[in-house]
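A protein chain is absent from this complex, but the other protein chains hold their places.
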Amino acid sequence: MADSTLSQIAATAPTESVHNVARNQFLKALRRSPKGLAGLLLIGMILIGAAAAPALAPYDPAQQVLGWRFLPPVWATGGGWDHILGGDNLGRDIFSRIVVGARTSLAVAIIVVALAATIGSLLGAVAGYAGGIVDNLIMRLVDFLLAFPFLLLALMIMAILGPGFWTMVLALSIALWVNYARVVRGEALRIEQMEFVEAARSIGVPGWRIVLGHVLPNVIPSVLVLATLEVALVIIAEAALSFLGLGVQPPTPSWGKMISEGRDFLYDAPWMVLGPGLVILMTSVGINLFGDFLRDFVDPRAER
Amino acid sequence: MLSPVPSLPDQARTESPPDLLSVKGLVKHYALPGRWFGRAGVIPAVDDVSFSIGSRETLGLVGESGSGKSTIGRMIMRLIRPTAGNILFDGQDWLASSGEEFRRARRRVQMVFQSPYASLDPRWRIADIVAEPLRTHQSLPAAELRDRVAGLLQAVGLDPSVADRHPHQFSGGQRQRIGIARAIALEPDLLVADEPVSALDVSVQAQILALLQDIKARGRLSMLFISHDLSVVAYLCDRVGVLYRGRLVELAGTRSLFHAPGHPYTRALLAAIPGSGQRCEASAPSSAAVSETGCAYASRCPHAREPCRTIVPALRPSGSGALIACHRVGEI
Partner (left out) sequence: MSTPLLQVHDLRVEYASPRGLVRAVAGVSLSLDRNRILGLVGESGCGKSTVGQALLGLIQPPGRIAGGDIRFENRSLVGLPEREMRRLRGNRLSMIFQDPTATLNPVMTIGDQIAELFRWHRPRMRRKEVQTRVTELLERVGIVDADRRSRAYPHELSGGMRQRVVIACALALDPALIVADEPTTALDVTVQAQILDLIRGLQAEHGTAVILVSHDLGVIAETCDDVAVMYAGRIVESGPTAEVLARPRHPYTAGLIASRPSITAPDQVVRPIPGTVPDLANPPVGCPFHPRCVRAVAGCREGIPALSPTREEPRHAVACPLAA
C-alpha cells in the first residue's frame, strides 16, 4: 500500500523523497479522477495556447484588413480555413486575437484571484481566531467594502489610481478579497471551537502557529471552491474595466474586451462573441473541475 | 523533566506530599446578553469550588450536563479565565504565571479531550499530531523526534508504523489512544481528562480505561478525571467530587462515596444508574425553577427544609471523613 511505502521511505531519507512520494501520489490520484484529468486537460490546452501565442497565432492580432471585416467563421457560408473563427468589425482575425488575448485574460484572472484569496484568507483567519477588536476592525472594513457593488468599487479604486494593467489587478484584488475574508472568518470561527485547536492551545502552541498550522489548512477547501468560481468573474470584470478604457489599453486584445466589442454586432456577426465566450466557458469549466479534484486531493479524509 | 523549582528533588515531594494542584474558591460567571445592550444577568457556571489533588492521586469530578465540570477542567488548563478564585500548581500561583515561565509550566499540565473525532486535526498525520507538543517545547533532531513519537505510540498500544496515516483511518478508540499519546508526550505531572471515554463503545471504553490505569501505574502522574459516568469514575478514581449546578456538593473517597453517599443528590445519582437495582428517589421534574438563594438542589430534594431554601450550605466535613454540602447531613 501507498501508506507503508510512504513510511518506509520517510524513515530512511528525509524531505527530498517525501516530495517525490507526494508527487507520485498526486499523479496517481489524478489518473484515477476523470474530473481532475478533464479539468487539467482544458486548463493545460489554454495555458499552452497562451504560452505559445506568437507561434500559434496565424496573424498579427492588431492587423486590420478591410476584406476581413465581418468575415464569417469556417462553418458558416462564406467562411474559410484561413480564418477559422472569422473576422471582427475592424477586420482583425478573431482566432489570433483569442490566442494572444489569453495572455492578458489569464494573467489578470490568476493574479487577482491568487492575491485576493491570499490576503482575504489571512485577514479572515486572523479576524476569526483573534476575535475582539482585531476582528471588529477587519470585519467592519469588509462590511464597508461590501456595501459597494463589486465593479463600482473597482472603478472607484481605478479612478484614484489611474488606468493600467497593474492598477487594474490591484483594484480587482481589493474589491475581491472581502469575499474570502468573510468565508474564511466564518470557517475559522467554526474551527476555533474544535477540540484540536483547544488541544493545541493547551499544549502551548503560539497563536500564529495555530492559525497557520490548524486553521488555514482546514479552510483551504472553501477557499478553493470560491477561487474557482471567481476566475470567470474576474475575466468578465477585466472586460468591463477595459471597455471603459481603464484596464488593458488597445490594441492589446483580451477575451472580455472582445466580448464587449462584439455585443453591438450580436445579430449580424454572432461569431465575434462566440469564440471568446467559448474559451471563457472552457477556462471556467476546466478550473472548476480541477478545483474540485484539488479539494478532494488536499482532504485526507477523501477515499483514494 | 523540567521543574520550575529545581532545588526541590523528587524525593522531597513524595515524602511529604504537598498538593500538586489546589483550587480555591473558583468561580466562573457567564454574562447573559441583555435585550438590547449590556447584560441581563449572569449565569454562575462554576460557583465557589475548592479542591486539591495530591501527587499520584486521581480525583474524579462527576456531574450532569451544565454542572460546570468541563468548565473547571478548562480553567485549570487556562483555556478559560476564571471570574474569581485561585489555582496553585506545585505551590506556585498558576493563574499569575505568564510568558516564558508559564510556557515552561504549561507542559506539566496536559489534557485528554472528549471527542476522538474533533480533538485531532483531520489534515495532520499521526506523527505530526503526537509530535506537536514536542515541537512546541523542545527542538529535537528529526531522528530523535521520530523515535520519541514511535515510543509514544507504542506506549498507548499502537503500532509505530501508523505514524504516517491520517486520523480518519482510525477507529474512535484508536484515535483516543493518539490523543492520549499527545497528552503524555511532555511527561506531564497532571493530566486533565475531560470525558475521555464517553464517546466510545463499551468494549473500547474498557480498553481506554485500562490504558489510563496503566499509564497511571507506570508514572507519577496525577489526574483530574471529569465524567458524567459514575461507574467509570468509581473504577479509576481515588477520590470523587460531585458537582451540582456549579457547586461541589460532596467530596469523598471513592469507596465511601459509593457505599455511603452523604448528599441527597449523590444518592439520587447513584440510584439513577440503570442496572443499579435501586429506584429513583422521587425527584421533581428537573425543569423546576432553581431558587435564587439557598441550596441549588432544594427544589428537587425530598429532604429540603426551611434553611435549605435560604442559606447556601457550605462544604463541611461529615462524620465519615467526607466533605458534604448539606444542612441536613446528620439527620437523613
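So that you can tell them apart, the chains are marked A and B in the order they are listed, and the count of residues begins at 1 in each.
Quick note on the criterion: a contact is a pair of C-beta atoms (placed from the backbone, for glycine too) under 8 Å apart; a residue touches a chain by one contact, two chains touch by 3 or more.
This one's a predicted model, so the numbers in the text were calculated from it and none came from an experiment.
**Student:** Using the touch definition given at the top, which of the shown chains does the missing chain touch?
**Tutor:** Spelled out, the missing chain touches these shown chains: B.
**Student:** Using the document's definition of touch, tell me which of B:Gly173, B:Gly262 or B:Pro313 contacts the absent chain.
**Tutor:** Answer from the full complex: B:Gly173 touches the omitted chain.
**Student:** Among B:Met75, B:Ala268 or B:Ala325, which residue is in touch with the absent chain?
**Tutor:** Touching the chain that is not displayed is residue B:Ala268.
**Student:** Of B:Ser70, B:Ser222, B:Thr254 or B:Ser299, which sits in contact with the chain we cannot see?
**Tutor:** B:Thr254
**Student:** For review purposes, identify every residue of subunit B that touches the missing chain, sorted by number.
**Tutor:** Touch set of subunit B with respect to the missing chain: 64-65, 171-174, 201-207, 209-210, 228, 230-232, 234-235, 254-255, 258, 268-276, 280, 283, 285-287.
Keep in mind that, in the parts below, only the chains that are shown with their structure count from here on.
**Student:** Which integer distance in Å separates the CA centroid of subunit A from that of subunit B?
**Tutor:** 49
**Student:** If you look only at subunit B, which of its residues touch subunit A in the complex?
**Tutor:** 74, 77-79, 103, 106-107, 110-111, 113-115, 118-123, 132-133, 136-137, 142, 146, 161, 163-166, 168, 179, 182, 186
**Student:** Note which residues of subunit A are touching subunit B in the complex, please.
**Tutor:** So the residues of subunit A touching subunit B come out as 3-4, 6-7, 10-11, 14, 194-196, 198-205, 209, 213-214, 217-218, 298-301.
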